[in-house]
Each structure stands twice: as C-alpha cells, then as structure tokens.
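Only a single protein chain was left out; the remaining protein chains are all shown in position.
Lettered A, B, C, D, E, F, G, H and I in written order, each chain numbered from 1.
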C-alpha cells in the first residue's frame, strides 16, 4: 500500500457514492481547496480531519494513517498537462510568466510569491454573458536578501 | 527584424531609462498586466497604444508596426520554468492541478476556465507578518456541450 | 477502479462483440464523434446516455457512474503520437500551424478557435481516384480583449 | 542565406507594408492556405508563383530561387506548441486522437488520411452567439494493403 | 484484455514452441515482413489469416478477434530506440535523412515516399567477406499538389 | 568557420546555380547517395573529390579542407524529424522496428545490420498507379560473438 | 543588450585580468556566494555594489544598470547538468532527495526549506587524506498551513 | 521480488507503526541521513544493520538479504523533481550551480566535490523569526590530474 | 512471461542464494562480462550455457528457452542513467566524446569502433593510494567506405 492507492480508493468512493468535495471539506472544517488537495494526496491532514475522511470514504486504519503523512507532491502525469482545463492554467503561466515576474519585481523587488504560505479560493462569478471562474490567490512575498 | 528583436529593444530601453511598466500601462489606458504582456510580445496593441510605446521606448515605425501584429505567444525559454518566481506558479498548477479541475468540475460541470476571455490583477496585500502578493483572476467558464 | 479501467472494458467488449461506435452513438442520440470520445474517456455522458452504454457494453453500476464523471482528458500515450493515422494530424498542425495562425489572425484578429465550443464531423467523400476523408470542424472564435 | 532567412524577410515585409496573405494568394492563383504555407517555408512555389512573391515582398533573385526549392518542413519551435491558437489544434489531436482513429478505421479500415494529398479551407462562419472558425479538410484515404 | 496482451502471448508461445515467423507467414499466405508486423500488433489480419494464428499460437476466440482490429501502431518503447539493431536503422535515418530528402526531391519533386502504400523485403545476401542483410523497400511517391 | 558553415555555403550555391546532386556525384565518381551525404556534412571526401566540390560550388581552400575532415554526424535538428518525407522513414523504423529485429534475428542470429559497411541506392520505379521510390540497402551482418 | 551579454563581459574581464570572485565580493561587502551569483546574473545588486562591479570589470553605465535589475534566474544550459562538479550536486539531490524530504518532514512537519530566505557558505576543510569541500546551508523552514 | 518492493514494504510499515527514521538509525549505529537513504534503497547495509531493519520493519530473510545488496541508485521519479521540498534543492543547484563551480574552482582548482566520500547532517536551527533547516555537507575534493 | 520476468527471477535467485556472477560465468565457460550481460537480458546464451543457468538459478524449461532468444537490448531505465557508478561512464562519454572521436579519426580515418565485434575486461588494479578499476576494451575498427 502507498499513498497513491489511498487516493485512488478515495476517488473511487467519491464516484460510487456521488460525494462532493465541498461537503467533505466542510465536515473537516477546511476550505474546499485545501481539503481536496489533501484528499488527492498533495497535503497532509490532522488526525481529526483524517477521521472525517475515514468515515466518509470508508477507509481502514492503515489507509487513514497514510492521510496524516507528508506526501510526495505533484498531481500531474506529465510535465505539460494534457487536460484542457489544467492546460489553460499552464498556458497562463507560459503566456503571462514574464509579465508576472516583471510586475511583482516592480512592486516588491527581487523575490517570489510563496507557494507554501499560500491560499486559494475558487468561486463562481455570475455574469450576463456566461458565468466566470473567479480565483483569488494570496501568497506571502519572500524577498531575496543579500548576505 | 522580428517580434523578439522589438521586445529586446523595449526591455533594454526600460532598463536604461529606469521606466516602470505600471506607468507605461497607465499612459496606454490599459491594466498593467495586459500592457506588460503586450510589450513583452504576448498581446497585440492598437495603433494608439503602440504610439505610446513608440514614444516611451524610442521605437521607429517598423518596430511600432510589429506591436500591432498578432504575436506567436509563449514567454518562457523552457517547458518547466527555471526562474524561482515563475516556477512557484508552475508548482501551483502541478500541486493544485487536479484540485482545481475537481472543484471547477463540481461547480460548473465539464469545461474550462478560459485563458482568453480572461483578466488578472496583481496587487500588494499589506500584512503584519510580511506583505503578500494578492492575485485575482477571472476567466469565463466555457462548457463542453455534447453534439 | 478508475476511468481507464472502464475504457479498457468498453473497448474489449466492442472487440469481442463486434460493435460499431456509430451504432452506439445513434442509440445515445449523439454524433459519432462526441459519443466515441466520451466512451474513450474524453467526455462525460448524461445519465441517459450512460444507461445506453451500460446496456450495450455490459457495464455494472459503478462502471456506469464513472461515465458521468468529468474525466482527465488526453488520449495519447506520447506527446508526439506514434500511430501513423494520428501522426498525420499532428503533422498537419506542425506543417500548417503558423499558416492557420496567420489566416485566423488575418480574418478575426488576435484570439483562438475554441476547442471546447467545438464540433467535428468526419465523413467519407467518394472520389474517382480513391475516396477521401472529409472533415468539418467548427469552433467558436474567442478574441483576446484588452483590459 | 537559407530558407529561414527568406521566410523572415517575407514576414518582415508583410508587417512593414501591411500586406494580407489572402491578397497575395489571389495574385498567385492559389488558395490562401497553400500560399501562406509556401511563403512560410512549408511548400514550394512554381517559378510564376515565386515571381509574384518576388514582386510583392521585394525579394532578390537568390531569395526567389529559394522559394522554388523543396523545403525542410515543420513550422513550430517546440514539439508541443506554446501559442494558444496552435495549441488548441494540438489539443484536438490529443483529446480526439483515438476517436478519429477509431471512426476512420470503422468507416475505411486500416490506413490513414493523407496529409500530402490534402487540402484545407478556413473560413468565417457567422453565428449569432459569436462567429466561428469553419474548417474543411479533405485528405485521401490510403489503405494499408497486405503483401 | 488488450492488443498488447495478445502480442505478449504470441511471442511467449513462439519462444516456448520454437516457432519461426517465416513459417507462420507462409501458412498465412503473407510475406514474412507483413505477417510478423501484424503478429506483433502493427497490422491487422483478415479472418482467415487470424485463424491460422489462432491455431499456431493457441489463441482463444477473443484473442483471435483482437488480431482483426485496426491496432494503435508504434512498436518501440522509446523515441530513440536503445536496441543496437534497431538503432542502426534510426541512425541511417539520422545520418542519411537530409540526403534521402534531397535525392527524392531532385528526382520526384516535393512529396513523400509512402509508408502506407509500401512493401519491404529482407533477405540474406551471401558475400565472401561475411553475408549481408539485403533490404528492398518500395513506397509510392505521393506528391504535394498545390490547391 | 566550421563544417556547418561550409554545408550552408554548398546548399546556397546549389540553390543559386540550380545544380543537381546526381550530376556533382557523377563528376566525383561517387554514388549520388554517398556524395550527397558527404556534401551535407555526413561523410568525408578524398582530396580529389573535394577538388571537384571546390570547383563546382566555388569554395576556397579552407572550405575545401573541411570537406576532407571526419565530420560530427547527424543531419536532423530534432530526435523525431518533423519533415514529412523524413518522418515516414522514422515511422517505418518505429512501426517495423521489432519486425526487422525478429526477422534478421531469425535468419542470422544475434547481431546487427551494419550502418557503416553499408550502401544505399534510391531509384524511380515506374508504376501504372503512380511511380514508386525504390530503395535498396545492403549492410553487412555483424554477429555478437561470446567471449 | 541583455543580462546575458553583461554576464559574458564580466566573465571575459575576469579571465583576462585574472580577478578572483572572493576579492570582488569583499569589495562589495558581500559573501562570495551571493556576490558571485549576482555577477553571474542570478541575483541583483544595489547601486553601491554595482558601482564596485562597474569599476572592477570596466562596465559602462548601461551595463551597470542591468546589474540592478531583477534577473531571470537559472544558470544551467540543460535540465540535467553535464559539468561533473555541478552534476555531483544534482546527484546528491537525486540520491538523497527522498531522504532529505523524510528527515525534514520528521523534524518539522510538512513544508519546505526555503531557497529564498537562504544562505550558503563554501569553505576548505583541511584533512589528512585530502582536503574537503565544506558547505553550510541555512534555509528557513516554511510550513504548509491548512486554510 | 526486487529492491523497490522491499522499500515499499519498509515505508508502509513505518506509516502503519508510526516509526521514526532517526530512532531506527540510532539502533543501527548510523547517522539518520545514511540510514534513511539505505532504507529507501539508496545505500547498502551491513548484516548487523540489516538485522535491525528486519526486526523493526518485520521483514523476512529474503527481504533482509536485499538490504545488503548494492542498489541501483536514484530516488526520484522525474529528472526535475515535482515535490516542492525536493525541488527547492534542485533550484539551488540550478540557480547557484555556476557559482558553486566558480568558487570551488577558485579555491581548489579543477576537480569536483565528491558525492561518494561524502557526509551530510541536517538539523534544526532555532531562530526568532522561524526555525531554519541547517545543513552541513562535507565532500572530499577530487582534483583532475593531467596525464 | 517475457524476458524481463526471467531477468528479475535470476536476480532474485542470486540475491537469495548469495551467488556470484563470476562463478556462474566460469561454469558457463564465458567471461564474466559476457555472461553477466546475457543473464541480465542483453545477450543470448547457447543451449549448454542456458542449461547451466537453469541449474544455478532454478529456472523452468520455458524460462530457460527465453535465455536463448535474441533479446531487445538496453539495460537502463532512463536515457541519462541516475545510478552514480553508471553515470560516471556516461560522463566519460560526454566529457571525452569528441576527444575519442578525434583520436580514433586521426589514427584510423572515418569510421567507428564496433560495439558488436567487441570485448571488455574489468579487473582490480592494486594501488598504494587505493585500488583502481582497470578496464580493457577492444572493438574492431569499421571504416566508412565510399561507394
């Protein structure tokens, strides 16, 4: 057994039982973004959060233990994602990559936007011409300091 | 001469004269994100917007014409970016990729968040523990329809 | 169980029973292009369409549930396809890629032809020197708008 | 001097003088698809067609000779195209690749749709919800024959 | 079950029973090149040819059905083959690639040598300094035609 | 100056003066295959053969010296060739790779067909349904010997 | 002119004049690690530090301006470095990668060792059997926090 | 059974029983870095050390024998690691690669820092602004000698 | 069953029973280099040699038959090997590649050192500063001949 097996079982249970990530997240007291990432093997859960997952997805003790372990991260099977929805995000990084770097550099100086001290919120933005996906990301700016 | 030559000249002028993208964008009547992307060769400008660039960066007529052409997009020299700031964004797509797909799928059904009918706003979010980079993205949801 | 297992089972049933995609599509009330893509794990089906698949391919309830889930798309095992029929299409994109970009750009301006709001129809075109494959594709033009 | 240099000169002339591929194609007596591909270094021109290009783009004799040579084909700088418009076509091949193979196989048997005995026509398809890109492709079916 | 499973079974039976491709091909009334390619999952067989394979390799009905299906082609596990015998062929394409293109172009004009309307014959060529592998390949020339 | 510069100059002279590889080869007393490969930087020439090239292509002494040097071989810009004519050869290696290995192994035992002690002859094969490219290759079989 | 040109000029001046990175760093009031990285185009310098570089390496004003710009980072020409000294470091990451992850995870929990809030010190460690390279790295631990 | 199977079993036992690498290492009389690398299949153990592992992780005799075999090293599934913690180390090599080479070269001459005659120590460095990961690496300098 | 399965079984038997390649080779009347390569699936054995392997490793008849088959060669899981011992050999090819080519070319003319008509002997070379690995390789020079 490894973490991938547990992830597969969680997804299969979700499909079979028609569960919703957002509902599970709520029961865990987590945002839907963090909870889903954790259940997909990208973040670790606390014992209490894992207990919710155990109940909801019908996991056994060993599987539940895996949810509390620091996982090897990376959720995509290829370096350039083939799935159109995920590719669009890759495309944004590719098309806007230098732009983002220039603008953060202009505002903050040399450094990065943290992908660790980070949160994300994805919501529906109603719009007359068709609803939009609204994403808010917040990452701490970490400056390079000379030494 | 090609588009890359013009981009290089624009950047060199910016470095030499200590210009700011945000200032140039304002003169063009554009967001700093769109304007910077355009000046870096990812978007096209209108004749009026190009005229601002011409003046600011000291371009000649032929160079200015290139700014109004549909460019071949893609701003990164490698498929996986090496620059740490840009890599963090790639990492977010990699770590959160399936999560994003699952949550958009759960809320909207099968489809994508458009990277074309799209806007982005990057701002400074003051914070006691260190300021944060705040990003808002809005992309139209485009559903797959059966036929 | 995952989506790939279901796809494999569908294909095996088709081979064993000598079924035709076009016939199954008709029973589903879908074009053969959309139906085949869906059965191969690239599109999702409605409950009614999945029920047809269940009956035709002898699937169980859990397998049928997988057909109604948003799938992770991408049907090829390598970035450059090795199969000659599919490679020819890749080759068209490679040889005509810039041409397509230039001509759509000339007619519509900067933007893309949607691969989401899209349909395709593949038919036999009788011809004295050997029949031809006739393909009609229709994708909504999506313009980049400045902001 | 090589073919790439001539292509670059043609594109630069087009940008500078505001020419349209469709107009040049008409003067050559060719479809806009074939003519553009040829001018971008993917097809060869006859002496007469090259003479038109010479006049329109201001080429010298040596450059004009290059237009009549069989070129090394392939118009994209990377195996997976980064430009969003061209990527969408790559995506179609990726998402629909197996579907296309299955349907052509079902209708014609084992073989390919030729990318050589081939033509393509790209036009604007007016539509109330936004105009569409309409593409017709016709390629001879070439069967594998046993021997 | 998929085509790869059947191929594996065929090879295992061949190893176990000490069969020869050339003998099987003869029983099928096919060249050894086509028959071997088909048995290795690269070409399809007719019902009669598949019946021979069924008997020789001890296949069941379902496995025999797979032999009559259009297969996804491509027999090598890596884009650049590691096996020395196959690599030498890759090397020939690499070293002589432009030469072949130039000479076919010089003789025939712009187009390709078909890999579909194609046959190959591999024989032993006795030679005092060591026998040679003699290969004859014949592929229809397919010209690009302007349109 | 390096070998690539000389190759480029040879090709440019050929285009400008409308030369034919086959004619130059004849003047050198070489097959068109070997001569073209050599002129394209894949084989070395003797002093006499290089003298012919010097005269025909208008090379100077230093350029002529480069033709007599052992070159770094490999004529293709990418591992998988994008040019359709050359790709078809790559495809043959991919589709028929295992078949070729099996048949040579069956006839000769473990070893390779030499790509060094090798010759190739490409000719036109007239045919009622369209002329064919006829290729004869002959490579010494080199057996692995145990030690 | 771009940053790479300036880097090249700095290295050429260093080779020509026999300068030492450690000496230049001292004049800048920086560690040799930070200063060298900056001079090689990986970090930015302050105006004062750049003024030292200007004097030492004989740069002009425009070149000096480039040293104060946030650079696009990444100093290696290939994803897997070919240089043996640098490869050994890549090898350490490859061989010890999971070990490092497990041990940091065991001590700190889920998170990373920052490569931004980071310093490195490389010194000579005298040793009877041959001196050793002694490296001390210190990076802030950044924990993933749930949200 | 192969080494990967044993590694997987060790990790699974650790997760199930909540073991700590540091504790197991202590029982083996090894540093936590060497012991963890060995248990993850990157180093070999002596019979005594393997006996500890046998007891702690509940291995059988055959599994224990595998721990004493020279393993095929390399612990990462991709050339560029996707896991953020490990990527930061890759990033350090990428960003500081040339710097490290220059500084070791300046101090020691041409050669490498050994990754074989090497040790590493990872500890917690308490810090008011957040604890840091403190890493000490020591590798023998190996000079290239002329011959 | 395929060749990889047999290789895996041989290695597992060797680990379990503490066998030595050199001893098995001696029983086969082969050099340790050839025998080991064969047992690892890179060379084929004669019936007599395979019979030794059968006895030593406890193989059944079918597994023994696989040892006498021409194998698909290539023993490394990645194009650039990650194992440090094997990587050093790759590094030698990379660092000394052009040197080897130049020196063989200078001594022999254009051609290759055969990797087929080849033998290798690896021995221990005692040395006061630490024993050395002594490797002797002998490969027939195969000249390119013009035709």
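Criterion: a residue touches a chain if its C-beta (ideal position, glycine included) is under 8 Å from a C-beta of that chain, and two chains touch if they have at least 3 such contacts.
These numbers were taken from a predicted model, which means no experiment stands behind them.
A.B. asks: Looking at the whole complex, which visible chains does the left-out chain touch?
C.D. replies: E, F, G, H, I
A.B. asks: Return the single residue from G:63, G:83 or G:117 that touches the missing chain.
C.D. replies: G:83
A.B. asks: Write down which of F:51, F:69 or F:136 is the residue touching the left-out chain.
C.D. replies: F:69
A.B. asks: Counting contacts across the full complex, list the positions on subunit G that touch the omitted chain.
C.D. replies: 8, 11-12, 15-16, 18, 78, 80, 82-84
A.B. asks: Considering the whole complex rather than only what is displayed, give the residues of subunit F touching the chain that is not shown.
C.D. replies: Interface with the chain not displayed, on the subunit F side: 1-2, 62, 65-66, 69, 72-74, 76, 79, 115-116.
A.B. asks: In the complete complex, which positions of subunit E touch the hidden chain?
C.D. replies: So the residues of subunit E touching the missing chain come out as 80, 82, 84, 87, 91, 94-95.
Please note the rule applied: only the chains that are shown with their structure count from here on.
A.B. asks: Going by the touch criterion at the top, tell me which pair is linked by more C-beta contacts: A-G or B-D.
C.D. replies: Greater number of contacting C-beta pairs: A-G.
A.B. asks: Just the number, please: Cα centre separation of subunit G and subunit H in whole Å.
C.D. replies: 23
A.B. asks: What is the distance in Å between the mean C-alpha positions of subunit H and subunit I?
C.D. replies: Between these chains, centre-to-centre, one finds 29 Å.
A.B. asks: From the mean C-alpha coordinate of subunit B to that of subunit I, what's the distance rounded to whole Å?
C.D. replies: 53
A.B. asks: Among the residues of subunit B, which ones contact at least 2 other chains?
C.D. replies: Counting only residues that touch two or more other chains, subunit B contributes 33, 72-74, 76, 79-80, 82-84, 91, 94-95, 98, 101, 105, 111-112, 114-116, 142.
A.B. asks: For each chain, which other chains does it touch, given as pairs?
C.D. replies: A-B, A-C, A-D, A-G, A-H, B-C, B-D, B-G, B-H, C-D, C-E, C-F, D-E, D-F, E-F, E-I, F-I, G-H, G-I, H-I
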